[in-house]
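There's a structure below that I have some questions on.
The complex appears here minus one protein chain, its other protein chains still in place.
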Amino acid sequence: MSVGTVKEVQRRVHMTLQVNGEEIDVSFAPYKTLLEVLREDLGLTGTKHGCELGECGACAVLIDGEPLLSCLTLAVECAGRAIETIEGLAQGTQLHPLQEAFADLGGSQCGYCTPGAVMTAKALLDKEPSPTPQRIKEAMSGNICRCTGYQQIVESVERAAGCCRNAEREAT
Amino acid sequence: MMRLPWFKYCAPKSVAEAAHILAAEGRDAMLIAGGTDLLPNMKRRQQTPATLVSLREVPGLKDVVNGRGLTLGAGLTLNQVVNLPAVKDAYLALHQAAGQVASPHLRNMGTLGGNLCLDTRCLYYNQNEDWRRAIDFCMKCEGETCWVATSSKRCMAVSSTDTAPALIALGANVRLVSAAGEREIAVNDLYQNDGAEYLTRQPDEILTAVSLPDLAGWKSTYWKLRRRGSFDFPILGVAAAVRTAPDGTVLDARIVLGAVSSRPILTEAGGLLQGGKLSDEAIAAAGKKATSAAKPLDNTDLDLYWRKDVVSAFVGYALREIRGDDMSATRLRIMRQL
Partner (left out) sequence: MSAKRPLEVVGQPRRRVDSRAKVTGQTRFADDLSLPRMLHCKLLRSPHPHAIIEAIDVSRAAAYPGVHLVLTGKDFPVPFGIMPVSQDEYPLAPERVRYVGDSVAAVIARDEKTAEEALELISVTYRALPTISSPEEGLANPQPRIHDYGEQGNIHRNQSYEFGDVEAALATSDHVFEDVFFYEGDTHMALEQQASLASIDGDGKLTLASSAQNPHYLHRQLSAVLQLPASQIRVVAVQNGGGFGGKCDPAGHEMVVSKAALLLGRPVKICLTRQEVFYQHRGRHPVLMKFRTGVTKEGKLTAMHLQTLLDGGAYGSHGPASTFYTGVLTPVTYELPRFKFDACRVFTNKPACGPKRGHGTPQPRFGQEVQLDKIAEKLGLDPAEMRLNMVTKANSLTSNWLGIGSNGLAECIRQVVERSGWKDKHGKLPEGRGIGIAASTYMCGAGVSIYWNKMPHSGVQLLLDRSGQVTVFCGATEVGQGSDDVLASIVAEVLGIGTTQIRCVTGDTGITPIDLGSYSSRVTIMMGNAAMQAAGRVRDLITAAVIEPLETTPEQVVMSQGRVFAADDPNKGMSFVEAVVLAETKFGTLGTVGNYSPPKPPGKFKGSGVGPSPAYSFSACVVETEVDVATGMINIEKVWIAHDIGQSINPVHVRGQVIGGVYMGLGEALMEEQVFRRLPPKLSNALVHKIPSLLEYKTLTSADMPEVEVILIEEPDPNCPYGAKEAGQGPLLPVMPAVANAIWDAVGVRIDEVPITPDKVLRALKLKRAGKNPRVGPEYFPEVPYPEPVFVLPPNESGDGKESKKPERVAANRQTEVTS
């Protein structure tokens, strides 16, 4: 890292981000990734980090509905994109079916991978309401969990998928 | 928290503007597409461009043109490529290769162009700066010696892109645009066997598109070897494309190896198959031939001798699949996906 080049570089940028449906003005150092801005500048510490190099999935958030890694997303590139984090998932105090299922079925042990895993699963269920266990394993294969051995995560996603489908059926 | 170094960021609105910035800034500027290769490298200070030229807002880089053949914008994410029916139907090897890059999230971010330009990899190189300081750096970056082969005059870092072997087997070209002009070259000619200068692309050139020829009558496949069903870079990639006559006689065959050299290797094994049938014997002979081209070294995962040992088996899987054998169980066992 060369300290000398810093002068020519802009020290702070100011922009509006759309996070969990809210427009938020924020100013930050432009080297920051979305992960850093969420956690350090917006206080949204629900999004975790385990490597900051794209190797674990703990930092996964949804951007325009797709699960992406916030540790490899430049915050300066996030203007105008819809960012969803774990903090925005519940409706008021009503948990999302994925949250209910993870809590009830052991999908979360230490809970550190949970935000990234739940958000990834949400993107899956939004697109594919009835994934097979094999499909769930594939979709979740970018989220390292060191505690659960994944089986109860897969079971949680299956249970949540069922609940979402039921809710859908009732609504229509 | 691993953090990026300071950099100047610009987001040109056209290829021309991007090319202009690259021309002006020289080697200090680098393109960023998905950033999934460049940003980890920057965090580890393997690459420290003063200026990042983002391709995100450049229009046209996600275009898909389906005419005679197929043209794919370099800015398509790998998942977008995977989900294109035109790719799955006619260029299965690319579909399979793109679908096995990294992890689901990274495929939502990483682009086709970035994958082709992916930096070469080495366990002595893909490390934090202070780790590399502990080995006094190496020839590829800031140091003198290549620690993998201390008498080597060149860096032997490994070409680790999954899509390049597939695209070479499929006979694809890439379009390179710079302020000075535009050229189209075969993907095979994009690479050179040098871990440090692994691309023939000039630093001021932008890879804008990949064009695939019409491949009616061809079948293709990609087999990837890695430790786990996700995340891991290939430690061997076998892409094969074969055109057969209705009676099964091989008219054309290309077998390309990835991750066993500083560039993807278009082997001579394909030539061996021409004029014959895809018999077990012919497949074994092709496997043997391909093996001799593989030069794995001790700079990536797993034992290097073993990696060479299994080339033949992987070439066999690929060719048997092309022959029409049901390889789905093997595919699922080895790659954890179909």
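Annotations for the structure displayed:
Letters A and B mark the chains in the order given here, with residues in each chain numbered from 1 onward.
The rule we apply is simple: a residue touches a chain if its C-beta (ideal position, glycine included) is under 8 Å from a C-beta of that chain, and two chains touch if they have at least 3 such contacts.
No experiment lies behind these values; they were computed from the predicted model shown.
The hidden chain, counted over the whole complex, makes contact with A, B. Hidden from this view is one chain, which touches chain B at 1-3, 103, 123, 126-128, 130-131, 133-136, 145, 147, 150, 227-232, 301-303, 305-306, 309-310, 313, 333-334, 336-337. Touch with the hidden chain on the side of chain A covers residues 1, 3, 29, 31, 39, 43, 45-53, 55-56, 58, 85-87, 89-90, 95, 98-100, 102-115, 118, 136-138, 140-154.
FYI, only the chains that are shown with their structure count from here on.
Mean C-alpha position of chain A lies 28 Å from that of chain B. Remark: chain A residues 1-2, 5-6, 8-10, 30-33, 35-36, 49, 51-55, 57, 60, 66-69, 72-74, 76-77, 120, 137-139, 141-142 touch chain B in the complex.
The touching residues of chain B, counted against chain A in their complex, run 1-9, 11, 32, 34-36, 39-40, 43-45, 48, 50, 52, 54, 56, 102-106, 108-109, 129, 229-231, 336-337.
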